[in-house]
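Below: one structure in structure tokens.
Right after this comes chain A.
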Amino acid sequence: MNPTAHAILVFLQTWWVELVCGVVIVAVVPLIAGYVVLVERKLMADMQARLGPMRVGPHGLLQPIADAVKLLIKEDIIPDQSDKLIFWLAPVISMVAALTSMGAIAFGPTFQVARDINIGILFVLGVSSLGFLGIILGGWASNSHYSIIGALRSTAQLVSYETAAGLAIVSALLLSGTLRISAIVEAQQQAGVWFIFLAPVAAFIYLVASIAETNRAPFDLPEAESELVAGYMTEYSGFRWALYFLGEYANMIVVGSVATTLFLGGWLRPFPNVHWLAWLDWLPALIIALIGVYSIHRAGKQPVKVQTGFMWAVGLACFAVAVIFAVPWFVAPLKVIIPGLNGAFWFLLKVSAYIYVFMWLRFTLPRYRFDQLMHLGWYILIPLAIVNVFSVGIAMLLETEFGVTRWLALLLTTIVTLAAAILLVRWHDKRTESASSASLAPESYAG
Partner candidate 1 sequence: MMSPAHYLFLSLALFLIGCVGVVTRRNVIVVLMSIELILNAVNINLVLFSRIFGDVAGQVFALFIIADAAAEAAVGLGIIIAFFRNQETVLADEMDLLKW
Partner candidate 2 sequence: MGPQHPSTHGVLRVKLKLDGERVRGTECVIGYLHRGVEKIAENRSYQQFAPYVDRMDYVAAVSNGLGYCEAVEKLLNVEAPPRARVIRTILAELQRIASHLVWLGTNALDIGALTPLFYCMREREEILKIFEKYCGARLTTHAFRIGGLQYESYDGFEQDVERFCLDFEHRIQDYVDLLTGNSIWIGRTRNVGMLKAADCIALGASGPILRAAGVKWDLRKAQPYAAYEQYKFEIPVGSNGDTYDRYMVRIEEMRQSRLICLQAIEKIPEGPIMGKVGKVIKPSAGEIYHSIEAPKGILGYYIVSDGGTQPYRVRVRPPSFVNLQALDKMVRGHLVADVVAIIGTLDIVLGEVDR
């Protein structure tokens, strides 16, 4: 490795790089969360045969900025007998929890704020579990009985689904053997296959639990519009509400990146060890260039002149990023940066795919009733997660003791777990059918 490449590597390892990464995260995440909101509204509109925000900027690209300005200007009201200190503190807690848990996430092999701490995934899980403190205090501080009910419901939901998420993560960690994030991704690289294929049931449980944990899609009962108006957020307005809102979206990104690291092979490109697919490394630069071409193509069609200018700017920005991705290929010493850049691209691509699934579920599925929600959590998800941990454990045992190849053992145990799952659900159907009396609303089964 020639001296300049070495210098660059040393340059990347100095201590203040982590500081910069931290600042970047704190500054960029609200912006990203804003644009995630825009993407969600556009997707929702697209699925519902309408256009979504088109007015602010071309194709509504400036909508998040407009939202942010509106929220800043809006006068935030504090309910009179509410607990001032806690009313101010609650949204801050939920935002801080989401951002600090992002610290330990490795967005690429090099780009990680807390330099590869030993308890990687556990840190992320633990700190993001502080988020619901903000929710419960927020509900309590705005002392209207609607928000208290909403806060209690969402906390009960978060606590119960966190156990399920924890167990799902345990079964994935059994495969990787370590908590350190970079080691987990290495394990997936050596195994040559992502953990989602080795432990599919764990991945599914984690998907369901993470949706419930971020209060979204079929599980977004706490702020179910039709009953509790807006759950714990009813009394908040203006910037405070924006904090909660960004906290929720940042949480979604955190949960997405944990799932990507654990199940979708962090920053590995789709077929890491397959050499004849090496051209995949070119893909990031190509995709961004394509986006640039598309935005310039759209620039001509903008009704307002200033929007054409804006679209040109977006196009040129995409081209610049594409160049940044392409340059290291040609300049020899810069070759060492390639894995970092490509890794970050693939990681963000997978996280956005994960979040797309969140949004997709949100638009299609109706909402669970609260008791069904808890029913699904406690009666079906957690026992299934426990059974899954056992089955992955047995698989590992089979592999070490009896030398059964790893994926064959896991295949067997996954079939066993699925059988257990079907039995579990059927047992519940019988129990609910028999117990359902006409007068009292029965525990209708779900899932």
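For anyone wondering why these and not others, all candidates are chains of the complex that A comes from, given by their letters.
Here is the rule we go by: a residue touches a chain if its C-beta (ideal position, glycine included) is under 8 Å from a C-beta of that chain, and two chains touch if they have at least 3 such contacts; residues count from 1.
The shown structure was predicted, so the numbers you read here are calculated from the model rather than taken from an experiment.
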item	value
In-complex contact partner of chain A, selected from candidates 1 or 2	2
Residues on chain A engaged by candidate 2 in the complex (per definition of touch)	44, 47-50, 218, 220-221, 224-227, 229, 362-372, 436, 438-442, 444-447
